[in-house]
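The other protein chains are all here in position, but one chain of the complex has been omitted.
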Amino acid sequence: MIKTKINNVDVETPEGTSILWAARKAGFNIPTLCQHPDLVPGGQCGICVVEIEGVPGLKRSCMTPVGEGFTVRTHTQRVMTVRKQLVELILSNHDTDCLTCIKNNSCELQKLAATLGVDTLEYPKFEEKLPIDKTSVSIVRDPNKCILCGRCTQVCSDIQTVNALAINNRGCDTVITTAFDAGLGNSVCINCGQCVVHCPVGALYENSQIEQVWEALHDPDKFVVVQEAPAVRVMLGEEFGMPPGSLVSGKMHAALRRLNFDAVLDTNFAADLTIMEEGTELLSRLTSGKNLPLITSCSPGWIKFMETFYHDMIPHMSTAKSPQQMFGTLSKTYYAQQKGIPPEKIVSVSIMPCTAKKFECQRPEMNISGYQDVDYVLTTREIGRMMREAGIDLKEMPDEPADDIMGDYTGAGTIFGATGGVMEAAIRSAYFLVTGRELENLDVIPVRGLKGIKEAEIDIDGTKVKVAVAHSCGKARELMDKVAAQLEKDGKCEYQFIEVMACPGGCVGGGGQSWGSNMAKRARRGESLYEEDKLMPHRRSHENPSVQAVYEKFLGKPNSEKSHKLLHTHYYKRSTVDGKVLPENKISE
Amino acid sequence: MNRVRNHVLISIDAGTIMAGARAVEKALTEEIVRQGLSDEITVLETGSIGATGQGVIIVVYPEGVYYGNVTVQDIPQLVEEHLLKGRLVKRLLLSELPKQHVVTKEKTGLLKEQPRIVLRNSGIIDPENIDEYIAREGYEAIGKAFSLKPEGVIEEIKKSGLIGRGGAGFPTAMKWGFAHNAPGDQKYIICNADEGEPGTFKDRLILEGDPHKLIEGMIIAGYAIGATKGFIYIRGEYSLSIERLEKAIAQARQYELLGDNILESGFSFDLSVMKGAGAYVCGEETALIESLEGKRGHPRLKPPFPAIAGLWHKPTVVNNVETLANIPEIIWRGATWYRGYGTEKCPGTKVYTIIGNVATPGIIEAEMGTTLRDIIYEYAGGIKEGKKFKCALVGGAAGAFLGPDMLDVQMDFANLKEYAAVLGSGAILVMDEDADIVDMLQSVLHFFKHESCGHCVPCRLGTAQLVKVIDRIAASKGIKEDIEKLSNISDVMRDTSFCPLGQSLCLPISSALKYFHDEVYARIPL
Partner (left out) sequence: MDKEAILKKFKPTLDNILYILHDLQDENPQHYLSKDDIKVCADYLNIPYSYTHSVASFYTMFSMKPRGRNIIRLCDSPPCHLMGSKSLLDYLQRTLKVTTGETTKDGIFTLELTSCLGACGVAPAMMVNNEMFGNLTPEKVDTILDKRRKEL
């Protein structure tokens, strides 16, 4: 332990702790801008500088470890003046159209300027305007707001290993852009949106479809159905000032109803359905021994990542569509039929913690219903904005259930939102599908939690099934490299079933979640999902009465011909240059 | 075989090539053959002799006669008159042979002897021939170093008091000691030859004129710190240096001075040349390491220092060319001998490039402690056209403007620090009474804006705002708060910039304002 004196407060911290964290422990909040708790500090902004007695100049507290006997001063006159000047410099090269900015009131730079009492724009503006990148269906990038903190490039290259964004040029011409400056939509970007949730300012945000959804809601000829992903119900509360991880399933349904959606349904229903399809697929592969390991396909960011960087894995992918897309298809087939609504009148909207879902719903193959299966995808942030616009305060909502016939869900469906959840849900049902008996202890603890790659061995009536779970594409890459090496060696792999989620923490950490995401908050949201799971009357997907009904009335049984046609999909090889589908594609089936 | 009567040295460096040295060399060789003198006269290429702006330079030995501005048309006369008949061609003589051009110990008349350590061989030997280097006691120091233990080598350097010549003024032995003591299975020595400091071209003289000296210095450094691999990072623009160095490395390998088990010592060492691609910031050691690793040249935060975690996070020493060129001399002649030069705190010599409004711009090697007045008036022939000295920008673009009151200050790393100035790279840009200080400051600030790497806010936006302010002042559109703004921005940059590039910009600004506040102020309209 290292003893440091910070503004006359003695503090003891482990060796290697930065002065920034030591100061927080001592009760002093040193302002920062580029620093993010989940990333390696890069020292770009210089806001966090402090004085250390006997050391010349000012030191960046985010990158300077505590030293024995240091006497640190965090808020001297010099330091405070310098911080203000640095913010003024940043503002000279930043669009200060705060009132119309998407990040108004949630911008870290805006907060910092207010905290430090910046009251003038001291330096003249740089006049040159750069074009806004609108090439992507998921993400918009506005370089005029970018402060070059490097968070997006770090998360894109080091955590996700996608490398869509990189720093280019130098000096005051420095910009963050894609290879060949082609725009995110023409790059290897997987639309995961981690850049978006890490951006401190309004330089990165979702390609919004709020307007289209308002239009549909106001159109009396349209029947607008809405589904909400598992991870949204533990996030939306934060949009309304509730503590991180607040579980608001009932309030969410109520609020959506007040927004005038014609039917408030639930993605969790489709999550249960996914387990039926994917679980059955797993059993058939275990029986045949072919194309093992089976790899999950719920995460559209992961799908594009796999299609681009690991397309040799296509035969191993589960052909089951993601819950969003299963729901979309059923909303315009099964639901339309059961409710007697012409499918062309149905507008299918989904609320997702995800920006990649916007890309997924617009994939050309996602129209088996005869229409685009899911019409619009809104992120958690967007639905929060819509609710506020409509004067709805989520906190004040009563708890209401979702509507029938696609609104029931089990605890297994709800834990889809956390890393390991799909795996756990699949294990619960696979056990039943194989043995005809119910698994007694439903909590598969080894696949829970935020460890990058988790492993477990499940005994299904004497058959050992080894599974692995990875979250974040960096960890997925690590796992896929291992799998590929094993397969190349002797065609065998130690794992039979693998879950991959593109985002750190799984969907609770998705790129469509509220601004200011970090691992601690993601963990809290994940825990809430497991709490809801515990409270549910049914905790196994196959016990979901609505799922049983859809097979009975419409699909027949899991992996039936009809299920295959409607609920399964195929994948494409993509180019590492522009992320587009390669001409030499073979369909995976 | 006939005895060679004359050696004719033709200086081949970037400057003389520019003036047509290759064509002159060809004409000279042909003319010697034509006049039937090829058995008696040998033509040799040598590196720069330290004079610039004198066109093609030819030196005839043993007389030690210097001819300048030689053209192809002059060759027949020169060969016939001097080489055949032994008569000087007076019209071509370098009549105003400045003092720094004395390259040998032999005095020719009035000229003052100049101590040469670093430039001992430059302009005398053929840099493309390892034998010539060896003939002048080259590679002797390696043998001596091997007889000492690595600790002994470091001790000798420590005794010599050698201070790194890169600009930061850090004791070389201390750096070596850190790397020597740092745990690590692999260590590296890097030569920083990314000479980009405006006004500096001393390293190029060594690279082009005496590459083996650098190689020898690196072998010794590698031995001392325990590095088996060395890199020389050269600016991409220095194509002749790269070519010469690559040749020299190949020769050294051939002579088994590089490779496995050098001179049966059990020590193995090899060298590679790395070519930069145009980035001033790569002269900063951690940015250089990043660049060498194949990345953008963004500096790293120190600590950890490269000596602990440098290239590929292994213990690494980065030394300047001039520093390394001192090493063989110190080891061969001993620390005590070395301390006979220079000052108590900064022994040895310093190579200066003196340019701008002086009579004879060029390179000199002078003892540490030599005054600015001596350098300008004794070595560089004073101010051009008899004008008055206004100031000198000393230490490169990030150096300080020094006014007339600084002319008699003894220049070394320690002493200049007392005066809030730096020796930096040893560039001395002299300005006469007609120079416009706002214009010069504008040029300095534009330079930094262009070279900022863009990583940190203070440097990226600070340099850009400084340029806005100085452009306004230069266009006589400034307001009086602008002068304060220059100081304010550069102070923030000094305190919060990530690396020395941004931190050091306050020096030219504060010194310019110290001496010429009124001149700058006069540009502000009332």
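Every chain is named by a letter (A and B) in the order it is written, and numbering of its residues begins at 1.
In this section, contacts are C-beta pairs under 8 Å (C-beta built on N, C-alpha and C of every residue); 3 or more make two chains touch, one makes a residue touch a chain.
No experiment lies behind these values; they were computed from the predicted model shown.
Participant: Please identify which residue in B:V72, B:L148, B:A435 or B:I524 touches the non-displayed chain.
Facilitator: Residue touching the absent chain, from the options given: B:A435.
Participant: Of B:N192, B:S291 or B:T496, which sits in contact with the chain we cannot see?
Facilitator: Answering carefully, the residue with contact to the hidden chain is B:S291.
Participant: Of B:R204, B:R460 or B:R523, which one is in contact with the hidden chain?
Facilitator: In the complete complex, the chain left out is touched by residue B:R204.
Participant: Which of A:L33, A:I147, A:A164 or A:V248 sits in contact with the chain that's absent?
Facilitator: Of the candidates A:L33, A:I147, A:A164 or A:V248, A:A164 is in touch with the missing chain.
Participant: By the contact definition given up top, give the residues of subunit A that touch the hidden chain.
Facilitator: 157, 163-170, 178-181, 187-188, 576-577
Participant: Touching the hidden chain in the full complex, which residues of subunit B are there? Just list them.
Facilitator: Considering the whole complex, subunit B reaches the absent chain at 14-15, 17-19, 52-53, 195-201, 204, 235-239, 274-280, 291-297, 353, 355-357, 361-363, 393, 397, 427, 429, 431, 435, 439-440, 443-444, 446-447, 450-451, 453.
The definition used in the following text is that only the chains that are shown with their structure count from here on.
Participant: Rounded to a whole Å, what is the gap between the Cα centroids of subunit A and subunit B?
Facilitator: That pair's centroid distance is 54 Å.
Participant: Going by the contact rule set out above, which residues of subunit A touch subunit B in the complex?
Facilitator: The touching residues are 42-46, 49, 57-58, 60, 63, 78, 82, 85-86, 89-90, 92-93, 123-124, 126, 147-148, 167, 169-174.
Participant: Which positions of subunit B touch subunit A when the two form their complex?
Facilitator: 279, 296, 301, 449-458, 460-465, 468, 488-489, 492, 494-498, 503
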